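What you see is part of a larger complex, with each chain still in position.
Chain naming follows the written order as A and B, and within any one chain the residues start at number 1.
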Amino acid sequence: MARNLLQAGHEVTVFNRDREKAKPLAASGARVADSPADAGRDAEVVMTMVANDGALEEVALGKHGFASELKPGGIHVSHSTISTALARKLTAEHGQRKQGYLSVPVFGRPEAAESKNLVVVAAGPIEHLERCRPLFDAIGKATFVMGADPVQANIAKLCGNFMIIGMIESIGEAYATIRKAGIDPELFLETVNSLFMSPFMGSYGKLIAREEFLPARFVLELGLKDVRLLLDAADELASPMPLASLVHDNLLSALAQGQGELDWSSMTQVLARNAGLKTKSS
Amino acid sequence: MARNLLQAGHEVTVFNRDREKAKPLAASGARVADSPADAGRDAEVVMTMVANDGALEEVALGKHGFASELKPGGIHVSHSTISTALARKLTAEHGQRKQGYLSVPVFGRPEAAESKNLVVVAAGPIEHLERCRPLFDAIGKATFVMGADPVQANIAKLCGNFMIIGMIESIGEAYATIRKAGIDPELFLETVNSLFMSPFMGSYGKLIAREEFLPARFVLELGLKDVRLLLDAADELASPMPLASLVHDNLLSALAQGQGELDWSSMTQVLARNAGLKTKSS
């Protein structure tokens, strides 16, 4: 993402806890900061991409966080998949400092980030979104604006992830039955996908059929975290999501059975074992 | 389907309970039979497409059914979505008469049937499948062979339908949450589908967002019947399918609330109401 920003002609300062990781970007013209605070100084926009709520709170509001250094009118663009609670807190904290806050999670794996093929999901005050649009254009293939409240982008991202794990649950259940009926799962997948015609379903379905869960496209433990965040957000909205509850329980079962580091689609092994099927790992 | 068979140069006899419906085909060169038995006399292959188990048992094995007339070596190609129990019974009954039986359900709506775009799912003894392949080629865009046991095609079809209703459940839950968060469902759909890139999901998702459940693409009552058949088949295979159970309960709830004649994607209104949302019909 940083490389694509540089390529689009933006002036970029980078910070990574592991300074080594920042080096290649320095070679491409980025300034390397010593701390989040250092990165925020003199910036127009600070874009953050970290693992979870705790990490984001630290880099934004912690001792060496950038919020205290960012000038009034500066904008924090948060790309991480975080809780709605934190999005609200950041909106308030930045607001008190006359700074802007946008939630801008993205869909897409590292390859998509490299090839500028991310799907950008944004929400926040319209004037801030407009100012940042050139940045979104520089990193993704399309930007979708969910609304004026940053939290809306977080919820849309969590619901998008839910659509994926929902598809995985469907595939997993169908495969268990299909396998017990003596049918080849990949053949079934090809059949069904001649209806859906979704390359995304095709590639996931193939990995599940072959039980290829390493290297993980999306680590199960993180996927479970996202489903938790969704259930929390849905709870707050008083919106029951029984399928989300179901996949939560199945991901939890996978975790309890030692699959935390595998791809989250390995949740399908829980379904297979519950049908009395052997799995590669069991 | 009959028209496409005629167009491919096959000799076709048709039977419909409503003789009027058969007339246009007569104009295209089909012979119109007086009864299923009449249709089966002298036939090489009898293709059936009826509403449910009861109807199929009637036309095949009933008083005026064709099984008693079909010559040894003749093949019954059953296109209906039926129970595995009936598929097994037909296999046995035709076998006793030295006739063949193939389960050959199809995916696709009437438009797909007209435009020769059906997806054909077939199973049964290989030699019978080979003899019938020109017929499958005449009605569909692709044929997928699930195995040598006719029941396998029935199960694959039921699992395919399950993948669809599973997607509908996912969409319905996501929309409920999305709507309560003040986000436009169609905008969310467009965002997510830039990931899935499934035209099928796109068109269903749009109808659900707009609550357009009439005319029904697939009548809820029939959809519920198929989920029942799937749960029966999965039970027989000792394969638990919790998502299938969930959609069964939700479809049942939709039925109890008077939605039996709407499209089965109107099941999403149950989810909306359970989230306290107003729906068009409520």
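Please note the rule applied: contacts are C-beta pairs under 8 Å (C-beta built on N, C-alpha and C of every residue); 3 or more make two chains touch, one makes a residue touch a chain.
A quick note: this is a predicted structure, and the numbers were derived from the prediction, not measured.
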{"item": "Overall number of sequence copies in the complex as this file defines it, 2 displayed", "value": "4"}
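Definition applied: only the chains that are shown with their structure count from here on.
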{"item": "Rounded Å distance, subunit A centre to subunit B centre (Cα mean)", "value": "37"}
{"item": "Touching residues (chain side subunit A, partner subunit B) in the complex", "value": "107-108, 119, 121, 141-142, 144, 146-147, 149, 151-152, 155-156, 159-160, 162-164, 166-167, 169-171, 173-174, 176-178, 180-183, 187-188, 190-192, 194-201, 230, 233-234, 237-244, 246, 271, 274-276"}
